[in-house]
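Removed from the display is one protein chain of the complex; every other protein chain stays in position.
The letters A and B name the chains in turn, as written, and every chain counts its residues from 1.
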Amino acid sequence: MKSEGRIDILIIGDATTGSGVSETLIGKGFRVARADVEGYSHRSRVGGAIVVQAGERGPEFEALGLEPGNRVVALSDFLEALPDIQPFDKSGGPAPLVVFLLGLAGESSCRATRDALAASSVLLDDLGRRVAMLYGNLKVSAAGLEAEVREARRKGALLLRFSSARPTFVRNGEGRPAVECLDEASRRRLILHPDWIVKDEILRAGPGDLERAARLGAEPGPDGFLPSDNVYRFGLETNRRGILGIIPDADPLGRDTLEDDLAAAMLEMRALDRFDSWAPDRVAVIDPGLCARCLTCHRSCPHGAVAVGERIEIVPQACFACGICEAACPAKAITLRERDPEKGPLEAVPRPVLLDIRPGDLVTFGCRRSAERARALCGHLGAGRPADLVFVPVDCAGRISREMLMDAFLQDASGVLVLTCHPGNCHAEKGNLQARSRVGEVRRFLEEAGLNPERVRFNTLAANMGVEFGRMVREFKAELDQR
Amino acid sequence: MEEPTATISLEELDPDGFQSPDFLQDACMTCGYCASACPVSGVDGFDPRKLVRMVNLGLEREVVDARWPWICTMCGRCEAECPMRISISRLVREVRSRRDRDRVPGILHKGVEAAMETGNNLRLPKDDFVFILEDVAEELAEEPGFSGFRVPVDKEDANLLVTVHNKLVNTQTEDLVHWWKIFHAAQEDWTVPSENWEGCNWGMFTGDDEAVRRMSDRIAEQMDRLRAKNLLWPE
Partner (left out) sequence: MAEPNVLIIGGGMAGLTAALELARFEVRSNVVESSPFAGGQAIGFSCKATSACVRCGACLAEDRLQSAVESPEIRILPSSRLLELSRSNGPFSAVVLRSPRVVDPDLCTGCGRCVDVCPEEAVRRAPSPYNRPPLAVDLDRCARFAGGDCTACVDACPESALAFDRGEERLALEPHALILASGFHVFDPREKPYGYGEMEDVITNLELERMLREKGGLVRPSDGSPPGRIAFIQCVGSRDERLGHLWCSRVCCGSAPRTARRLRFLEPELDVTVFYIDIQTFGRDFESAWNELRREFRFIRAVPADAVPTENRRVRLSYFDPETGSPDSLDVDLLVLSVGITPGRDLAGTSALLGLRRGADGFVEAGDSGNPPAGVTAPGTVLGPMGILDAVKSGKASAWRTLENLGMV
């Protein structure tokens, strides 16, 4: 790799063939290398990495009580076999039937609908076959698909829908399968003797996909694919900056916009790599003099930005400046620093401090992305924001340390409210969860000190919850006032 | 409710039996709107979606032989909003028209036959018809505000020629007066023909296009005979 000079993008994954991902990237002037996850280290970042995932397509015949073989095939296998199917001679009797099963066991996908429609168009137009599609939920949300379904119907494809009932499968003496079903619309029992039974395949992340994500420290979504479905990843980025996830062959949500995904990926890569020395304007920095090498930061960083070597260091390109490490470091060796706009040296970002608190105030710490915006919306809507509220915005709730919360009590705040993004919505994945455990710690602390633990409270909200912001603050204040 | 018994083998059906650009039934996405809209859905196992689907499957024989397609009242609500613009009522008529005429359900079939022979579905003679109208008119004339009311039978050069649904001179004569009251209040210049007055065109229900045409032609003839300017054809 070294002899090729700088690499812009590393393609990680085993599905690059056929997907055209590397070809596209090379065509756009990126220098591309392929690798598997072995040997990939964020520390030695030479560019970005795109994780190309294929997943595993399983027809999952058994879920329907179907036995594969003898012309019972998976959709992708049928597409391969299609060119070899001979046209049927009409004089030879009634045309043989091809049955497609879509979404009858597990949920189908737009991709399966589109493939089945393409195949049925060939079967009807060129091969003299009849076509029936038996479906659970017909997936038609991808662009143009509804019109394609209409066209297939016009050509004579028969579409039978199933809500709660399911077809059953039997084999005759020669082992040829037959399909028995109750047609919902006509309420008639039908038996079909198809020439082929073609079942859609469900795309699931394979062990390879899961292992790759785990090794990269990149959070996958609930389906096992990268990126996670945290909306702040925009369906592309991961918790590790510069590692992007693309699923070329079948987007789980029925988009077939690989071109857009790639364009967005290239944009991200160029934005990060535009200058060889790209670095964010805000990073966490470890003071080696104070660091005790306890590795708390390494464990707590959700972005894999803490590199453990001779010294413990934060890789600036990987750091999201959430401040989780700063709040977690027992030695107080970490501070967030920011560069002024003229790209000067890094200066410390002051920790939020509480000025001018009057005894009895309600102090609210809130994440800028959610709580501060909700607070602004609350005021804008006139939704009852208490005037005497002390609001302390933080870039990420993960930066809220136990000391900050205690400081409020030391200054005689009546109560402390911590407002963060909802679980699953934190751009740092777990800043909100960190804050929640800090609140738990402080509650215990208050209890031990003989104070009422209810004086500190944790709540979650989103930027568009202005009314809820007002409600949360008012309710808490009313409870505090009652004591 | 007539429910499925035997299992039907799809291969033996010919789905092309009803192919026609008039119906577009292939486009049906079984959304079920029509079945929800139909006022007689569920009666004797009828629903419009079922009819569309069975035609689609090629179950021609069963649909044509079945009684339930005759439940449809031809109101057309099903197709008013069918998202795929399927001509459901035309399909119903087509199904009905494929039945041998002597197997058309009794009353409808007899009605059409009667209409073709006598000009109305009841075989009601001209004199009886006029008698009924006059009888009801006399009663109306006794109500306040209607004194002197008469039915202008066979009046020439009237503005409106009005047809009469046979049930209004049969079991529901009390409903005759609703229209009359309006005409009276509006001082309308109207008339009823003494012959071929039948406003209920059952050929439409049985899918008999020839009957529909004959009946319509007759009304047109009455228009010409009486030189009426406009036609009011309340079904």
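The rule we apply is simple: a residue touches a chain if its C-beta (ideal position, glycine included) is under 8 Å from a C-beta of that chain, and two chains touch if they have at least 3 such contacts.
Because the structure is predicted, anything quoted here is derived from the model rather than measured.
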*Could you tell me which shown chains are touched by the chain that is not displayed?*
A, B
*Give the residue, chosen from A:Arg358, A:His422 or A:Arg444, that touches the chain omitted from the document.*
A:His422
*Tell me which residue among A:Arg369, A:Arg399, A:Arg455 or A:Lys477 touches the hidden chain in the full complex.*
A:Arg369
*Thinking of the whole complex, not just what is shown, which of A:Glu259, A:Asp287, A:Asp340 or A:Glu447 touches the missing chain?*
A:Glu259
*Check the options A:Ala348, A:Leu381, A:Leu451 or A:Ala478 and report the residue that touches the missing chain.*
A:Leu381
_subunit A, residues in touch with the chain not shown (by the definition above)_ = 28, 106-107, 109-110, 135, 137-141, 143-147, 150, 161, 163-164, 184-185, 187, 221-223, 225, 229-232, 234-236, 252-255, 257, 259-261, 263-264, 266-268, 270-271, 274, 369-370, 373, 376-377, 379-383, 421-425, 460-468, 471
*When the complex is taken as a whole, what residues of subunit B touch the one chain not shown?*
1, 27, 29, 31-33, 35-38, 41-42, 45, 47, 49, 77, 81-85
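Convention: only the chains that are shown with their structure count from here on.
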*asked:* Distance between subunit A and subunit B based on Cα centroids, please, to the nearest Å.
replied: 60
*If you look only at subunit A, which of its residues touch subunit B in the complex?*
94, 97, 132, 149-150, 153-154, 156, 158-159, 161, 180, 182-193
*Contact residues on subunit B for subunit A in the complex?*
3-4, 6-12, 15, 26-30, 32, 45, 49-50, 52-54, 56-57, 59, 84
